[in-house]
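A single protein chain has been omitted; all remaining protein chains appear in their positions.
By letter and in written order, the chains are A, B and C; residue numbering begins at 1 in each of them.
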Amino acid sequence: MIPRYSRPEMAAIWSPENRFRIWFEIEALAAEAMAELGTIPASAARAIREGGAPRVAAMSQADLDRIDAIERETRHDVIAFLTWLGEGIGDDARFMHQGMTSSDVLDTCLAVQMTQAADLLIGGVDALLEALRARAIEHKHTPTIGRSHGIHAEPTSFGLKLLGHWAEFRRNRDRLLAARREVATCAISGPVGTFASVDPRVEAHVARKLGLAVEPVSTQVIPRDRHAAFFAALGVVASGIERLATEVRHLQRSEVREAEEYFHPGQKGSSAMPHKRNPVLSENLTGLARIVRGYVVPAMENVALWHERDISHSSVERMIGPDATVTLDFALHRAAGMMAKLTVYPKRMQANLESLGGVVHSQKVLLALTQAGMSRESAYAAVQRAAMATWNALGTPEARDFATNLLADADVAARLDAEALRVAMDPARDFGQVEAIFARVLAEA
Amino acid sequence: MIPRYSRPEMAAIWSPENRFRIWFEIEALAAEAMAELGTIPASAARAIREGGAPRVAAMSQADLDRIDAIERETRHDVIAFLTWLGEGIGDDARFMHQGMTSSDVLDTCLAVQMTQAADLLIGGVDALLEALRARAIEHKHTPTIGRSHGIHAEPTSFGLKLLGHWAEFRRNRDRLLAARREVATCAISGPVGTFASVDPRVEAHVARKLGLAVEPVSTQVIPRDRHAAFFAALGVVASGIERLATEVRHLQRSEVREAEEYFHPGQKGSSAMPHKRNPVLSENLTGLARIVRGYVVPAMENVALWHERDISHSSVERMIGPDATVTLDFALHRAAGMMAKLTVYPKRMQANLESLGGVVHSQKVLLALTQAGMSRESAYAAVQRAAMATWNALGTPEARDFATNLLADADVAARLDAEALRVAMDPARDFGQVEAIFARVLAEA
Amino acid sequence: MIPRYSRPEMAAIWSPENRFRIWFEIEALAAEAMAELGTIPASAARAIREGGAPRVAAMSQADLDRIDAIERETRHDVIAFLTWLGEGIGDDARFMHQGMTSSDVLDTCLAVQMTQAADLLIGGVDALLEALRARAIEHKHTPTIGRSHGIHAEPTSFGLKLLGHWAEFRRNRDRLLAARREVATCAISGPVGTFASVDPRVEAHVARKLGLAVEPVSTQVIPRDRHAAFFAALGVVASGIERLATEVRHLQRSEVREAEEYFHPGQKGSSAMPHKRNPVLSENLTGLARIVRGYVVPAMENVALWHERDISHSSVERMIGPDATVTLDFALHRAAGMMAKLTVYPKRMQANLESLGGVVHSQKVLLALTQAGMSRESAYAAVQRAAMATWNALGTPEARDFATNLLADADVAARLDAEALRVAMDPARDFGQVEAIFARVLAEA
Partner (left out) sequence: MIPRYSRPEMAAIWSPENRFRIWFEIEALAAEAMAELGTIPASAARAIREGGAPRVAAMSQADLDRIDAIERETRHDVIAFLTWLGEGIGDDARFMHQGMTSSDVLDTCLAVQMTQAADLLIGGVDALLEALRARAIEHKHTPTIGRSHGIHAEPTSFGLKLLGHWAEFRRNRDRLLAARREVATCAISGPVGTFASVDPRVEAHVARKLGLAVEPVSTQVIPRDRHAAFFAALGVVASGIERLATEVRHLQRSEVREAEEYFHPGQKGSSAMPHKRNPVLSENLTGLARIVRGYVVPAMENVALWHERDISHSSVERMIGPDATVTLDFALHRAAGMMAKLTVYPKRMQANLESLGGVVHSQKVLLALTQAGMSRESAYAAVQRAAMATWNALGTPEARDFATNLLADADVAARLDAEALRVAMDPARDFGQVEAIFARVLAEA
């Protein structure tokens, strides 16, 4: 998490102020539940709420420093906070945290932060979905060459390409929703999860108020398979960003030039070469995806805590909690902006589509020949011959287009005349199902 | 995937025979749909089914060798298979695969294999769930010490520990079901996903017959975010196995001896040291978890294929498809067997629980003191003093138990007498909610 | 490790036969050292060598099955082997393995296998180096456009590009040599590394005979940081293969067409599209690189064994030992073949180089202008203006080349006339240092 790749909204979730705000809320809610149950005096719960709320709301750097100072002595972060908080509550502070353990506070707080983060991430996916949808519809009928292995295959529409990315992010949205559910649980069950000194109704109350489910069986901590699943989902989403970014990088490369990231007035592409306009956003997104993926395995290694818990997961989460969510959030918004402002060059798409002399229609010719009675093997051989002849002469004086080469082939000519060939190669067939695909995909949303 | 860590059922899914059987089924179903649509003659579809089915059913090593030989010439696996298959069909073979591309067959086949694999994995989880459930109920009231940081914390029940693992694998079951849904799609949409030469109704027919959903928008391939999510789920499940294995390893270590993997008659633990009985199953599971996790990032790197596809994902999937599912399947069954046969030593659990002179009840004393009016800080200090005195004298002639040390402390004695202390430290409180937790957890199933 | 991506030489290293051969050699050498020291009778050492050697040399499938059967009973692989071996030695067999532990045999054997594997890998790198070197020299003066961000930057030579890959694999060779040294150690130090029942001179003897160093301090095992470093080196080498493969994939894409993988007579690029010639080797290599990288983190997780050892590393190594080395070995040889046979199109390189109207010389014009007295900022702005005008009109009737646009700019024209511009843009300057770079790079070899 570095400012260059952070949006303030997401960074704020991981600020000490937000964390302490949530800690206080958990302690205050727990106290209120205990008061209701008669475990502590009602007046104590009120004192905690009334003494603590303004103290937390008005937190200054001096307060953060004070908490740090206490932590340096006690070497315990929750005790440090409770001590500082108690200074504003007085004698009734002793009724806070009764029968609870630090992890009750820490893990429930992390659940709140991760759901807050998930909500922002889903918002980022929505922004990207909207950009992809708009551009997909805009270019629903923009012809472009489809490529497999980087080699021209058959025509498709640029909108259809974007629709595929839209559908992927629609799935990514579902994955983030599932990931949010994974981590949205509350545990206030005491040092080893037995509720030895705290009533399960306290947990139920805090969970309900915070919008979390109750963790059915916790140890000292909420089990880390939940967090592992969360970060794994982030890795999948990041990989989808990389796919989209890779597409843009390819489209912008000098020999393709079918699309281009928006180039700002005043922008300089290179310190040395003034002619440069580089796809720096998409390249950046490619790198950010690598980073987010790098957090997946550490999160999975966190699952196997010793017995009822060890604290090895904590340092990992202190780093990757913010790093993964902030970086992915930034990437989603960068991707959304990139796609919304992408400059598209339909003429260049058409020119590229036509640049190989028509060999990209080879499958349709192959089918016409087999339907005209040729064996699959013979038809394949004839079409391959004509295609290779066309391809190999590209850019030379001997260049002839695919149709010409086909008709010059006796085997082909015996089955198809020029008109039949024209019909077989009709590009309209490539686009006949585009509307139907759009309909079935967008219907899902 | 090595025989040592494979079960035949799972390995069979990845055999050439199973793959070719599925390939044939896809081609035959597609031909039948095309015949229904009038694209190819009905007699051709029949010929394909009738000529191909016995050929595939009776596949021998000689057939596999023949297909390999054709592939060596054409350098194309699907063409090699179709050529071999066509040899048993005759002239109508030219109507096979019309308008389709290899990936239509390959990716739909992979979807079938992955759902088959998912079903076996879910079966493995079920076996493990059953073992965990039975042992959890068996030991619902077996007291044992709960540990955080490897240090005795408070008592819990051994059944409750196992119940936590049960709940984790219940979640893992849901994750595998979700992973199965992710990959259970069929695409027969042609070289770039436009249905240029194949009717979408062919895809719909094949999908329905194979129990798959239709991929809403494919390129040449089914998008790889689905597979990435699948392998990520396997990584989470594997990490859960590691957590369980780590627990067993700890319980068996010589100083703990609370449980032990079953040791077979005739088994030798060490070539050098005849006294050894080692937790080799759980250690093995720990390693297997590492391996399965190692496949997650490659699967995520597979997402960003170039344009409508490149084939870089293929070699990865040829290896990790079998490796990840076979290894995890083996691990699940090994874990289930290990847990079913685990030898448990309740007496040793009780002895360990009592081995620290009672300091494990420190929280309950702390609460009693605060409820008796002490400030949290003073109470903490007094209890810590008595606990440290107890702990530090363990095993020495000066050893005294926690209660004695507490009552010797003037601050404590001023608030609690021996009887009050006995009540405060009553172990019954540690187990009061065990039934309730079991009820709420198992109710979910 | 699957046959499709295996060379027999490397696979053989990981065969049971090779493993048992090495195990026997270690036992026999150890016995000979013990006989020399008087620990066991000299006749026993002779009996072990003479009884065991032919037995191991003539190993059949029946022997492997017999060993498996014993292992199923004892659940111990080394004991199973020793029992089988002893059946050919007789009574003196009891002098084998005296004071040793299984890991003495297993870990030293693994060291031998890994050094054998490293030698093959280094041979693979050498094959690739030779192919790269030959093609680099062949194309030392073949002009091509250099690209950053996928955008044309400045001219370079194709040979220079290849030379960069050569230099990277030269470094990879050094890394493999270092990795080989890391793992080339022998430990015969007993169950916890104390030599309690075996003389250190036994270890020294076996090490010397096997060409290994003595592990200075072992526990029960050779420490796994060595193996982690080994697999990490493989991951770096694999990543270099991916870089080379990515280059080829880019050069072959339809809009670039500067180079192409060799396309065999009879080869079929696509089942559907007969015109296709796809860069399938380089795409395959890209996937193989992902796989090899996936083994790095599991190998690192293997380092933190418990106390004097646990056996969690073993299952990982049983899989990634063969998988990583076999896959990388295959990839290196595939890469070498691909580069040796790569079809290169210098005319197409030249055409691409010239396709942007000369803007690729923008830096040289920028320098000429600053040297003629313009500020860097003004010169940059003027050159950017002319370059963008050239670029944006590419392929339109308004297209004008870079020089024309520059001279039409008053600020530029005030400083440089047509001749000065021609001199500034002289492509000869791009190639002036190529010989010197070749000289300094190849001199290192």
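Definition applied: contacts are C-beta pairs under 8 Å (C-beta built on N, C-alpha and C of every residue); 3 or more make two chains touch, one makes a residue touch a chain.
Just so it is clear, the structure is predicted and the values come from calculations on it, not from any experiment.
Chemist: Please identify which residue in C:Arg147, C:Arg277, C:His333 or C:Arg348 touches the non-displayed chain.
Modeler: Per the contact definition at the top, the residue touching the missing chain is C:Arg147.
Chemist: Among the options B:Arg46, B:His149 or B:Arg440, which residue touches the chain absent from this view?
Modeler: If we include the chain that is not displayed, B:His149 is the one touching it.
Chemist: Identify the residue among A:Ala204, A:Ile311 or A:Ala399 that touches the chain left out of the display.
Modeler: A:Ile311
Chemist: Which one, A:Gln116, A:Thr194, A:Thr286 or A:Gln433, makes contact with the chain that was left out?
Modeler: A:Thr286
Chemist: Where does chain B touch the missing chain, residue by residue?
Modeler: Contacting residues on chain B, toward the hidden partner: 145, 147-154, 249-250, 252-257, 268-270, 272-280, 283, 297, 301, 347-348, 351-352, 355-356, 359-360, 362-363, 366, 380, 383-384, 387-388, 390-391, 394-395, 402.
Chemist: Spell out the interface residues on chain C facing the chain that's missing from view.
Modeler: 82-83, 86, 91, 93-99, 101, 146-150, 153-157, 160-161, 163-164, 167-168, 171-172, 175, 178, 182, 190-197, 200, 214, 216-220, 223, 225-226, 228-229, 232-233, 235-236, 238-240, 242-243, 245-247, 250, 286, 289, 293, 296-297, 300-301, 303-311, 363-364, 367, 370, 374-377, 379, 429-434, 436-437, 440-441, 444
Chemist: Residues on chain A that touch the omitted chain in the whole complex?
Modeler: For chain A, the residues touching the absent chain are 2, 4-5, 73-76, 78-79, 82, 97, 99-102, 190-191, 197, 249, 264, 266-273, 278, 280, 283-284, 286-288, 290-291, 293-295, 297-298, 301-302, 306, 310-316, 318-320, 322-323, 327.
What we mean here is this: only the chains that are shown with their structure count from here on.
Chemist: Most C-beta contact pairs, which chains?
Modeler: A-B
Chemist: Fit chain B to chain C on CA atoms, both being copies of the same sequence, and give the resulting rotation angle in degrees, nearest 5.
Modeler: Rotation angle, to the nearest 5: 180 degrees.
Chemist: CA centre of chain B versus CA centre of chain C: separation in Å?
Modeler: 32
Chemist: Please work out the Cα centroid separation of chain A and chain B, and write it as a whole number of Å.
Modeler: 24
Chemist: Where in chain C do residues touch at least two different other chains?
Modeler: 249, 268-270, 272-273, 278, 280, 283, 297, 301
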